[in-house]
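Every protein chain of the complex appears in place save one, which is left out.
In this document, chain identifiers A, B and C correspond to the written order of the chains, with residue numbering beginning at 1 in each.
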Amino acid sequence: MINFQIDYADGAHPDILAALMKANQIQTEGYQTDEYCQLAKQSIQKHLNALESEIYFLVGGTQTNLTFISHALRPYQAVLSASTGHVATTETGAIEATGHKIIEIISQDGKISLKQLEQTYNNYDGFHKVEPKLLYVSNPTELGTLYSKKELEALFNFCHQHEMYLYLDGARLGSALAASSNTMKLSDYAKLTDAFYIGGTKNGALFGEALVINHPSLQHQFYLSMKQKGALLAKGRSLGIQFIELFRQNLYFTIGQEANEMAQLLKEGLKTLNFSFLVETETNQLFPILPNSLIDYLHQRFNFLIWQAYDDTHSVVRFITSYVTTKQDVYELLSAIIQFKEKNALH
Amino acid sequence: MINFQIDYADGAHPDILAALMKANQIQTEGYQTDEYCQLAKQSIQKHLNALESEIYFLVGGTQTNLTFISHALRPYQAVLSASTGHVATTETGAIEATGHKIIEIISQDGKISLKQLEQTYNNYDGFHKVEPKLLYVSNPTELGTLYSKKELEALFNFCHQHEMYLYLDGARLGSALAASSNTMKLSDYAKLTDAFYIGGTKNGALFGEALVINHPSLQHQFYLSMKQKGALLAKGRSLGIQFIELFRQNLYFTIGQEANEMAQLLKEGLKTLNFSFLVETETNQLFPILPNSLIDYLHQRFNFLIWQAYDDTHSVVRFITSYVTTKQDVYELLSAIIQFKEKNALH
Amino acid sequence: MINFQIDYADGAHPDILAALMKANQIQTEGYQTDEYCQLAKQSIQKHLNALESEIYFLVGGTQTNLTFISHALRPYQAVLSASTGHVATTETGAIEATGHKIIEIISQDGKISLKQLEQTYNNYDGFHKVEPKLLYVSNPTELGTLYSKKELEALFNFCHQHEMYLYLDGARLGSALAASSNTMKLSDYAKLTDAFYIGGTKNGALFGEALVINHPSLQHQFYLSMKQKGALLAKGRSLGIQFIELFRQNLYFTIGQEANEMAQLLKEGLKTLNFSFLVETETNQLFPILPNSLIDYLHQRFNFLIWQAYDDTHSVVRFITSYVTTKQDVYELLSAIIQFKEKNALH
Partner (left out) sequence: MINFQIDYADGAHPDILAALMKANQIQTEGYQTDEYCQLAKQSIQKHLNALESEIYFLVGGTQTNLTFISHALRPYQAVLSASTGHVATTETGAIEATGHKIIEIISQDGKISLKQLEQTYNNYDGFHKVEPKLLYVSNPTELGTLYSKKELEALFNFCHQHEMYLYLDGARLGSALAASSNTMKLSDYAKLTDAFYIGGTKNGALFGEALVINHPSLQHQFYLSMKQKGALLAKGRSLGIQFIELFRQNLYFTIGQEANEMAQLLKEGLKTLNFSFLVETETNQLFPILPNSLIDYLHQRFNFLIWQAYDDTHSVVRFITSYVTTKQDVYELLSAIIQFKEKNALH
């Protein structure tokens, strides 16, 4: 089976595993108090041009989201998220389990507009309703789309005018940074969010996410929240070693680049074959609309997700690529589609 | 600095890292649905002689404790634990954060006796009080002591007569299994607990704990609790690969053995030097009582924990060993003590 | 100001206050273990023709909802509710604060159809998503509409086929029972729900709701949940005394009847004046669409809620009546509207 289902199907990028191997015998303290973690933090702070930001390493995305959000909010405060947001859809109620409502803003393309934010915010007032306090956005979104710098700036300004936090889920930040239409530099994230995370798991790491907390008051006692949520890895060094390697040279960026290139190659191929898409994306996720018969055919040799029904005979699927996807993988998929079309004279 | 502070100061046992390396390029599905996890589960089930037990892999001990306990309990139910228990002392309120009271039973040696359990249990009745539902024990305990099979059997029988669960924290189970006085085989844990975990982090793994749920109704929907608590590693394969290696031959047991041997070597040395101990242990933790001046002296070259004050001039310290501790490390520590004694004519 | 804003603006029905007065000096045990509570429970069981159902008295609606729902659910389980449901809109995240997600089903008229329930339920599967376990419905709904017996039966059957609970919020059950189109007898609620509550606060009590738990396993240890949530009134007798009085003769039903009659009188008047309504209702809530200028005018002398904007110049308002609303109140409101229309020649 060729994998277009997940972008974390391998172990780790070979350079990362080599770095873990190299440091393996050296003994360090635990819980991110070791030197590797210190170096990784400094390296990220430098890349962000934000020496006052604090960096924390966690193991996974859901863990990062629930630990940070529950740390930031008072019991009566809520999260605003696109209806497509990871926290709203695929975390088994992780945020609610820490006591907080997620107010969903209906979104078709994974993004929230300033107007939507305003309208929703204004619906919440009085003691019968939760206080909206944290805006959750993902970049790229769960639909592979991107916020422009201007759009994110508008959301961030609204948040600060209304004493809300803006938190950005960067599970696939590497792909966002490498997208051809991208207008957000890594350092912009330190300026336009109160906190965000740099996803490692989906960008070549064995595991690990680097949470960047820019808002000073949210840094206070964050280690206690991490420990309490089971999110403070005992052998924290493994996280430090990996993020040193990801940011030592350009590895974090090239991994995102390589994933995007394969997706765009596939996109061009699908367009040539006249398929249309749920949304237009320039990152490593594609959402083409395919006939159900074709989907069944492809599933014999390719792993990929059926995203949602489109009509009685078509569905939206998700093809996802990573730095381990090869041109050969893409061509085999496109060939299989052509073969099927020819056999079935697909309109 | 020579480390007697933690038994997880290194990366991973070389064999484990080699196994990760070997499987690195192979692509698998995520979230423990891959083949490595399946094989690891089967291997553990076989070692336990318990094919009906379910095995789940988590990343750390606190995470395992909070995920399992919150899964097992109704909102009004509570945990019974020794006052020295990890969940009671060093998890930053992780269990309470999931909504459950921990009823602490005062313990000097880390263990709970049947009589203590009975007395405490009988204090809880009526709707003004929580319902004690889960007995938490560690083996070895946080003080390095061991339950005998007979003792654990008595606790387990009481639990089942009173519809309570017995859950055992095996963070250092490798050390327990290898202790000279040990009477509990690995397979006994499947018979005498409702759930327990086989600690990897403190026994050579890069990270990871294998939770074994023996009680069938507690297996139901446990993956949902894992995901909700951020405890379901996306690249779950890494856990499977490590536990395959730990149980492929005797690695899990020899790692525990090696740790114990170094501790016992150190214990004999300390006894020869006439030091006494807070408790008698045969595992990889020692709790000698040292003069504070000696402690200061040793801290210049050795890392170790001050456990508690003993009197105005002495403290209990914890020396902990692992498979990476060498005889050379032990001898250097003993030499330094002798040197200090000679210089200061310590009684 | 004449009140059309809330149906709990007074103290209590005079008969209820008289009953409290009469029993005042008699001393009883606390926490609903007294004889008044026992008598009230038996009386309600008899009215329900359900001697196996258990009755619990709580102080308010939000308290009842959060105590019952958190008692019924496992951490990974969720509530299904209409987007207009009280738990989803006006309880300040009370359910989420106990750890549970509310899955909202978009509703225009306050009701959920079987088809909607099926579609939403089928979207939830796999360990990335919560398990839908409890369907929350209100009768009458927050929009004053009613479920027919047939509709409720269909929802209940679906729930039981899928091992879900059906819980019904009867904050205004008195009004539902007295509605002209009503097809649900009080005893039907014991047959077609797993639990529901008979609202007192909005039907003449000084305070108090009678929660009826029909499903045996949900009765287990419910007093512990009540105590834990601060929902077990120390002087529980006051609840028993009030519900004895409400169900001694027909008081509970006549109070609902009187509220409905005033609403229907007002509805007829508004229809004669050619106003249209957001939804058609036969209970004590009306949702007419009024010009904003008229709303401003009426607000000088009448209290009532603006429900939502309708268009640039009109809004939906809510007029609510209770047993203390008089014909005189209704006529004054209608007169004021006529007066305004004449003055402004409203189209």
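Just so it is clear, contacts are C-beta pairs under 8 Å (C-beta built on N, C-alpha and C of every residue); 3 or more make two chains touch, one makes a residue touch a chain.
Model, not experiment: these values are computed from the prediction.
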Exercise for review: Touching the absent chain in the whole complex: find that residue among A:His13, A:Lys41 or A:His71.
Suggested key: A:His71
Point to revise | Hidden-chain contact residue, picked from the options C:Lys227, C:Lys267 or C:His314 | key: C:Lys227
Study note, to complete from the structure: Note that subunit B touches the chain not displayed via residues 75-76, 78, 89-93, 96-102, 104, 127-130
Check your understanding: Touching the missing chain, which residues of subunit C?
Key -> 3, 5-6, 8-12, 14, 17, 20-21, 23-30, 59-67, 91-94, 97, 201-202, 206-207, 224, 227-235, 237-238, 303, 324
Exercise for review: List the residues of subunit A that touch the chain left out of this view.
Suggested key: 31, 70-71, 74-76, 98-99, 127-128, 130-131, 221, 223-228, 232
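Here is the rule we use: only the chains that are shown with their structure count from here on.
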Check your understanding: Same residues or different residues: which describes how subunit A and subunit B meet, taking over half shared numbers as same?
Key -> same
Review point. Based on the averaged CA atom positions, which chain is farthest from subunit C?
Key: B
Practice item. Fit subunit B to subunit C on CA atoms, both being copies of the same sequence, and give the resulting rotation angle in degrees, nearest 5. Key: 180
**Study point:** Chain centre separation (subunit A, subunit C; CA means) in Å
**Key:** 42
**Study point:** Between subunit C and subunit B, distance of the C-alpha-averaged centres to the nearest whole Å
**Key:** 51
Exercise for review: Give, as an integer number of Å, the spacing between the C-alpha centres of subunit B and subunit A.
Suggested key: 34
**Study point:** Interface hub residues of subunit A, defined as touching at least two other chains
**Key:** 91-93, 97
